[in-house]
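A single protein chain has been omitted from the complex, and every remaining protein chain is retained in its original position.
Chain nomenclature is as follows: A and B, assigned in order of appearance, with residue numbering initiated at 1 for each chain independently.
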Amino acid sequence: MTQDNRLYGPLDDVAGDAGHVGHPPRMGFFTDTSVCIGCKACEVACKEWNLLPDDGFELLGMSLDNTGSLGASSWRHVAFIEQERPIAGQDPGVIGTPTGPSGTGATATSVAEALHGTPGRGSELGTEPVDLPMPSFELPGEGTGAEGRTDFRWLMASDVCKHCTHAGCLDVCPTGALFRTEFGTVVVQQDICNGCGYCVPACPYGVIDRREDDGRAWKCTLCYDRLKGGLEPACAKACPTDSIQFGPLDQLRERAARRVDQLHEVGVPEARLYGEDPHDGVGGTGAMFLLLDEPEVYGLPPDPVVPTRDLPRMWRFAGAAAGALVVAAIGAFAGRRP
Amino acid sequence: MSLRTFVEGWPVYRQLTGTDPLGRGAAAMSVRSAALTPRTEDADRVARSVCPYCAVGCGQKVYVKDEKVVQIEGDPDSPISRGRLCPKGSASKQLVTGPQREQKVLYRAPYATEWTELDLDSAMDMVADRVLDARHKGWQDEDHHGHTVRRTMGIASLGGATLDNEENYLIKKLFTALGAIQIENQARI
Partner (left out) sequence: MGSNMAEAHPVGFQWVVEAKSRGAKVIHIDPRFTRTSALADAHVPLRAGSDIAFLGGVINYILSNDLAFRDYVVPYTNASFLLSEDFRDTEDLDGLFSGYDPESATYDPASWRYEGAPATPPTAEGSAEQALGDQHGSGGARLEGVSMHPPSDPTLEHPRCVYQVLKRHYARYTPEMVAEVCGTPRDLFLQVCQAWTSASGRERTAALVYSVGWTQHTVGVQYIRSAAIIQLLLGNMGRPGGGILALRGHASIQGSTDIPTLFNLLPGYIPMPASTGNDTFDDYVESVRGEQQKGFWRNANAYIVSLLKEYWGDNATADNDFCYDYLPRISGDHGTYRTALDMIDGRVFGYFLLGQNPGVGSAHGRLQRLGMANLDWLVVRDLAMIESATFWKDSPEVETGEIRPETCRTEVFFFPAASHVEKEGTFTQTQRMLQWREKAVEPRGDQRSDLWFFFHLGRMLRERLAGSDARRDRPLLDLFWDYEVRDGEPSAEHVLRRISGQDVATGKQLSGYMDLKDDGSTLSGCWIYSGVYADGVNQAARRTSRFEQDLYAHEWGWVWPYNRRILYNRASADPAGRPWSERKAIIWWDEEKKEWTGHDVPDFEKDKPPTYEPPQDAVGVAALRGDDPFIMQADGKGWLFVPNGLLDGPMPTHYEPHESPVRNPLYGQQGNPTRTVYGRSDNPSNPGPPEPNAEVFPYVFTTARLTEHHTAGGMSRWLPYLSELQPEMFVEVSPELARERDLQHLGWATLVSSRSAIEARVIVTDRMKPLRVAGRTVHQVWVPYHWGATGLVTGDSANDLLGVALDPNVLIQESKVATCDVRPGRRPRGEELLAYVEDYRRRAGITVETGTRVTTVGPGASIAHIETAPEGQDDEERS
């Protein structure tokens, strides 16, 4: 293993690579959005366990989503996507109803303009502007040219920190506040974070964010404290339909692959996995998803790349500088010794 | 703390000498992180309860530390819910510990524009007096057809459906003995 692929590409043993000896298997999430009922139990269970503050009381008008995005105080976020498209096998009961050409004229404009007028356009993704797609709220009828609505589906998906194999937030953190745990997850240590905010733009998913009141960076810890006690994360435990599954990543990958096959067999060819590929731009994620459309539709970047791909060269300079600092520090303490 | 311990505990030192040369894992773990445990582990006791929202009847475990509820989550043993909870059930701790929970009896006098505080015993006394008064004012031995009814039309009650069976039982029993019949429940609504 070369120094380089510690920051890019497949990596079999993330915890071991981070110096954890005799560590447990890498743990993660598999979120099967095909059974998500959009109840938001994950959002609440997360907040109750992690004692997070509320995130404001704004009606966002993005279907039933009033959370908008992941952020410093919302570590799970359920996106709702309404589309004039079928889910294979589902009859949405549109054919034969006197629905008009809904996607034209005032209505479409109204929905679109109103959405853009909401706080953060319903998609506030960090203190630094990150150009990410919003969860799509397809204008009814757009692009079909149809006289009436021909189909409909309503997708729901619970998003969360991806706990990347190569985590941009972690790689740029100058204080050691962000660290890789023995479970292979990525956690901000609040007793160390100084609120510099470098991590925020470093995340290709726009997950981590700083809290306005204390300035520190916050995100999903995959319930690090619960994991240490042998418990599953709060969101996965609460999830009523087991849309959010927790376990050793290897097992989850197998389960996810089986689920995709199963859905393909019953006629849902659009089912696909996201984040399971170790050859992607972040070396695969610790939180993968079964999606029913392109990632952009859910507000997920189609091709995320860890911004620190080119960091090793830079890091070597930083390492040398730190080494010099150690020498200086020891010298300073030694000099004070009585 | 000796200098040696201090230095060895310093992340940069650990990073340079340990298994984590990039300082992103074991070497970066803070003292707090190393000592972290789920707060449910420290609970003094766990009560087995049932979610108070809808009628599915999900099992809840209520973790108590120092006589305070510190966590409520699903009971995995329940054959009904298998440990899962919806957003409302998941917010149960906020429901029972939040600042919206009133703790004092409040009284609004006729024509008053604000509440005043009242001690519990006085309030109970006042309510008991008023129950007897309203019962008397609304009493009927017979209805207007001359049929015996022996009841009072002066008192009504409307109960929510989060009352326990035992509570409903005493409510109906007491009101029936008082002759009050307009005793209703969310179940009608």
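Note that in this section contacts are C-beta pairs under 8 Å (C-beta built on N, C-alpha and C of every residue); 3 or more make two chains touch, one makes a residue touch a chain.
The shown structure was predicted, so the numbers you read here are calculated from the model rather than taken from an experiment.
> Check the options A:27, A:156 or A:271 and report the residue that touches the missing chain.
A:156
> Extract the touching residues of subunit B with respect to the undisplayed chain.
Touch set of subunit B with respect to the missing chain: 45, 47-59, 62, 64, 67-69, 72, 75-82, 84-92, 94-96, 98, 100-115, 118, 120, 123-128, 130-134, 137-145, 147-189.
> So that we can see where the missing chain sits, which residues of subunit A does it touch?
35, 37-41, 43-44, 47-48, 53-59, 61, 63-64, 66-67, 82, 84, 89-100, 102-103, 105-108, 110-111, 113-115, 117-118, 140, 149, 152-156, 240-242
Assume only the chains that are shown with their structure count from here on.
> Distance between subunit A and subunit B based on Cα centroids, please, to the nearest Å.
33
> Any idea which subunit B residues touch subunit A in the complex?
3, 6-7, 10-13, 15-16, 18-33, 36-41, 71-74, 83-91, 93-94
> For subunit A, which residues count as touching subunit B in their complex?
That would be residues 6, 15, 17-21, 39-41, 43-45, 48-49, 170-171, 176, 178-182, 187, 189-192, 223-226, 228-229, 231, 234, 237-240, 242, 315, 319, 322-323, 325-326, 329-330, 333-334, 337 of subunit A.
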